[in-house]
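Partial view: only certain chains, each at its native spot in the assembly.
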Amino acid sequence: MTFIDPSWGVKSDYVHNLAAKGERADGRGMNDYRKIEVTTDFIPHAPGSALVKMGDTQVIAGISLQAGKPYSDRPNSGVLMTGAELVPLASPEFEAGPPSPKAVEIARVVDRCIRESDSIDMDKLCIEKGEAVWMVMVDMHVLNYAGNIFDAGCLAATAALHNTKMLKFEDGLVIKEKQKTKLPVKKKPVECTFVKVGDAVMLDPSLDEEHALDARITFGMVEKGLCAAQKGGKGSFTQPEIDSAFELAMKKAGELRKHI
Amino acid sequence: MGMKSDIKLIDAKGKRLDGRAIDEMRPLKIEAGVLEQADGSAYLEWGNNKVIAAVYGPRECLPRHKASPYGSTLMYRYNMAPFSVDDRKRPGRDRRSTEISKISEEALNKVVLTERFPNSMININVEVLQADAGTRCAALTAASVALADAGIPMKDMVASCAAGKAGDHIVLDLGKLEDNFGKADVPMAIVPHTGEIVLLQMDGDLSPKEFKTAMTLATKGCMMAYEEQKKALKAKYKGGGKK
């Protein structure tokens, strides 16, 4: 039941023609983000949450905290789980049902970005060694899909984690009552995504640019370096293209981080 | 319904836990046209409920065997975000959301002029972002606004509100604690201009008289919700909205 909009072909030509001239349909520079707004605590009932608007793209990340058994090889460490739902509310392209490969990819790249950046201090999430640890569940819920869920979703996730308060744990049960203590989060991993359209490489693709893309590259950036990367799309990058995108990502990551 | 507890839901002065009078609704505000991708949309806050609705269509009906030559097929999807409830909701359909989707879809069929768009489908998707009792009424109320925002021809809106029993009183629009510790819940939805009932559920324990009182009160609540629906649509068309 793949959704195909007949206008994509026309729009794709338009995007390509502009790109060849170094231009974008919305007038942005090749290395500009769209307007970004971050609203933390958008879901005050949840331990942590953030709504991110990146242009017309809207993603909420909500954090749930549960107590659970640790993995047997890390009896002292909390557990992180990351999910992304591309609900049909957000786009005519999205369908109800089990997560599409696209949703799985987004969730897994954001998961790696948070996990590998060592952002959450997992060893502080032990309740009782080998028996009970905090499980941190990050759920990205896309409300409007207008391109670049990677960056908007990761920003929402990181902002939500920084906004998260711990819950009470008493007599073996989690009490759903937010504490003053914050979730131990040390870093601000963010993702910067570029797409290649023809020979042009541009930051933060809009929806039309995503439909027109040849290849995509996402860098997961943490303060001192790289924690994740993911290439997508049916085209390719040259090594110099990757190099210069990566250098730009290092600058842009700082910009993104200011929103948290 | 009906968990036992010592909580006194109505005080001596007839006030409820959150200070509301017995026939007072929680604050409700609705904004139309909040999503850029959808053909129509609405965002709604009702007490601590936060709900967003989007409408796509009329468009080609997929899967095709659901298409009808007599009119457009409405498809209503009520869904809770994982973080919308205290115990994380696992993504995907469950029995509760299946039932709510079914009866809400049936309710909207009464007002949408589906016969104008044979063989097509109209998708109504509602996401509950924060749940605080009464989400099915909130969802359906938001969905009607989203349908209107999408320009789908309708005879009228569908407006929804619940009444219930807290302590020994029939009260309007149960809050979360009233829902947990109250004795009955009666969600309703009506067609405002005619008063026709398009959704009615009840669970709990009510005498025949209480049931009638609850329906009367819920109907009033539906009319209050309808006022907010109209406000939202006016604001959108005055302001020109977002789009």
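Some points to look at:
All chains are identified by letter, namely A and B, in their written order; residue positions are counted from 1 within each chain.
What we mean here is this: a residue touches a chain if its C-beta (ideal position, glycine included) is under 8 Å from a C-beta of that chain, and two chains touch if they have at least 3 such contacts.
Values in this document were obtained by computation on a predicted structure and should not be read as measured data.
You only see one copy of each chain, but the structure file as a whole lists A x3, B x3.
By definition in this document, only the chains that are shown with their structure count from here on.
Rounded to a whole number, the gap between the C-alpha centres of chain A and chain B is 31 angstrom. Across the complex, chain A meets chain B through its residues 1, 42-46, 49, 56, 58, 60, 62-64, 66, 83, 85, 87-92, 96, 98-99, 137, 139, 141, 143-146, 176.
By the touch criterion given at the top, residues 35-38, 48, 50, 52-54, 56, 59, 62-63, 77, 79, 81-84, 86-88, 91-93, 123, 125-127, 129-132 of chain B touch chain A in their complex.
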